[in-house]
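Of the protein chains in this complex, all but one are displayed in their positions.
This part shows subunit A:
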Amino acid sequence: MTTSNKSRCCYQSENVYCTEDYFSKGKNASEDSKLRFETYQLIWQQMKSETERLQEELNKNLFDSLIEFLQTSHSGLWKNSEDWSSEIKLREIPTAALILGVNVTDHDLTLRSLTEVLQNNVTPYVVSLQAKDCPDMKHFLQKLVSQLMDCKVDVQSKEKESVQVIQKNVHYSMDSLSAWYMSVTQKTDPKMPRKKRTFSSQWHSPPVVLILKDMESFTTKVLQDFIIISSQHLHEFPLILIFGIATSPVVIHRLLPHAVSSLLCIELFQSLSCKEHLTTVLDKLLLTTQFPFKLSEKVLQILTNIFLYHDFSIQNFIKGLQLSLLEHFYSQPLSVLCCNLPEAKRRTHFLSANQCENIRQKYIFSISCKRVGEETQSLLENLHVYHTNYFLVLRCLHQFTSFLPKYPLGRQIRELYCMCLEKNIWDSEEYASVLQLLRLLAKDELMAMLQNCFKVFQSSSAKELGNTAKKIEEFLAQFQSLDAETKEEEDTSQSQSKGLQKTDLYHLQKSLLEMKELRSTSKRQTKFEVLREQVVSFVDSLVREYLLPPDTQPLHETLYFSSAHTLRQHLNAAPRIALHTALNNPYYYLKNEALRSEEGCIPNVAPDICIAYKLHLECSRLINLVDWSEAFATVVTAAEKMDANSVTSEERNEVIHARFIRAVSELELLGFIKPTKQKTDHVARLTWGGC
């Protein structure tokens, strides 16, 4: 047996391949793979920068209010007021409790950009600490000081590096920290470059901001000690705390006793919920014609499900999006046309014969090969127009459905989008119920919806739906005029009732019966009802015309990524199930007829480990190795009998025993069993199902 060395290194640094080559060297190498890869990179860069912009935008509000808080919090500190209340305040550390939500993976990004923003706007001294770096007070201070020094280096030139190294070994205390702070602020004030003066002039000296990234996981003791100590030094070391909180603000009081939390002057800040993030990202990345790339229903479902049921992480969602983009360009030869319209049109001229043939056979078989290019162009144009209209109508429909009771078509536009992608929406029961609910709407509700729709249509410059906007405007006008009419109507009805005043009982009865009949038979609709009906049917017609599912459109496969299976496999894998399947049903992987068996059974010719596994499933918490090995031998000998081996039985038994040993140690490696001292020659089962 060869003993493998621990690690093997290769020192050749020449990099022959670049990323692109791997793209084209895959299984379906075609001429334009290079182009495809470039398109992928272009689109991905665009999408990425767009998401970053969105994140920034979404966080802007939060950051602004935070900055405001930070700027005002220490202002009282330097007004030499003798006021009693400010005296009290002097002992309180200004604290911002930042509730970030459970999507822990996104916190890093948010806090990083927060640090950046603060460093640019408030103070150069921004330090962020993580719980795992600070198991005790010593490490806490150590980290704090070393990071503060680094901040310092950013502001100044790196001249002080040597000093810093010496300082690293100094015993850290709050005293030394405040002394350092004094020296730094006094020394740097005159030296400070012009632009930095802006904030240092604002206050006497800039505060020190300490961000605790994951407040919940800090040890209570460290946190308490630090707060108590630093509140003592607050007058000479203007500290501001920012707690990153994933759960709820109650956790502060759970972690800190009243004596400590009273030293904090806490203000709460709430970041936008991650669901809103998702909605915005979807809205700006997918529900738009800006990016040609689209997701099919299944893929979108998987991505949102991973988001909603696994991690709430926008970052992971974006990662999934990137992967699907990559997969699309990698596996779909026609994806070369997945770019903005003018470019795609240009590319139709360079389609390979294969691709042309492909398109021709699928969509425009009546046309000769030569004209495929032109025809494709028009198809692409149609597709583009289809999308423009699609999203407009989708938003319009969403305006109508999102306010209905019980949300039959979903509350979020992504749910509606998924449904529309899947099939003809008007065939669904939910859609029917939506129409019914719309027919029951009151006038002001309906008008508000129409107004919203009008805004949606107006915002776009699409020509096709210009009429629609006009139509909606007309409807709105009609509703308004309806107001006046109804008043008149009421007047007339009142006058009519006046005429009925002088009657005897018989006549009254008669007239009442008449009225009742009238109502039940004709049930004359008011003008409003007529109009409402018109609006509903108008919406219905819009939906039926424009919300066709994309797979009815020619060339949709150029834009839509539909391989949901791959995505799921790579993002949300299930290793345990794979393992179990491989062990339990080897036929699933090894397509050998000998391995085919009915459910729950395993043929005795299966790989050794499968047999051993199958046998061990029958055992309880402890497994007797002797029993196991005998059972194993029984199965294996039965399997081997057919081969009619000529080896002597003793030797064969030994070989079988060796195979058993191998299977058992493999199962041990896989974590199904472990050796135990509870009983001699027993192993313990580690999976459930036994006891």
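As a working rule, contacts are C-beta pairs under 8 Å (C-beta built on N, C-alpha and C of every residue); 3 or more make two chains touch, one makes a residue touch a chain; residues count from 1.
We adopt the following convention: contacts and distances are computed from a predicted model.
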Checklist entry - UniProt names the one chain left off this complex as which of "Origin recognition complex subunit 2", "DNA-directed RNA polymerase subunit", "Sodium/potassium-transporting ATPase subunit alpha" or "NAD(P)H-quinone oxidoreductase subunit 6, chloroplastic"? => result "Origin recognition complex subunit 2"
Next on the checklist: Suppose we count only contacts with the excluded chain; which residues of subunit A make the list?
Outcome noted: 1, 4, 6-17, 19, 22-23, 25-27, 104-105, 132, 311, 313, 315-316, 319, 322-323, 326, 330, 569-586, 588-592, 595, 597, 599-605, 607, 609, 611, 614-616, 618-635, 637-639, 641-642, 649, 654-655, 657-662, 664-666, 668-672, 675, 677-683, 686-691
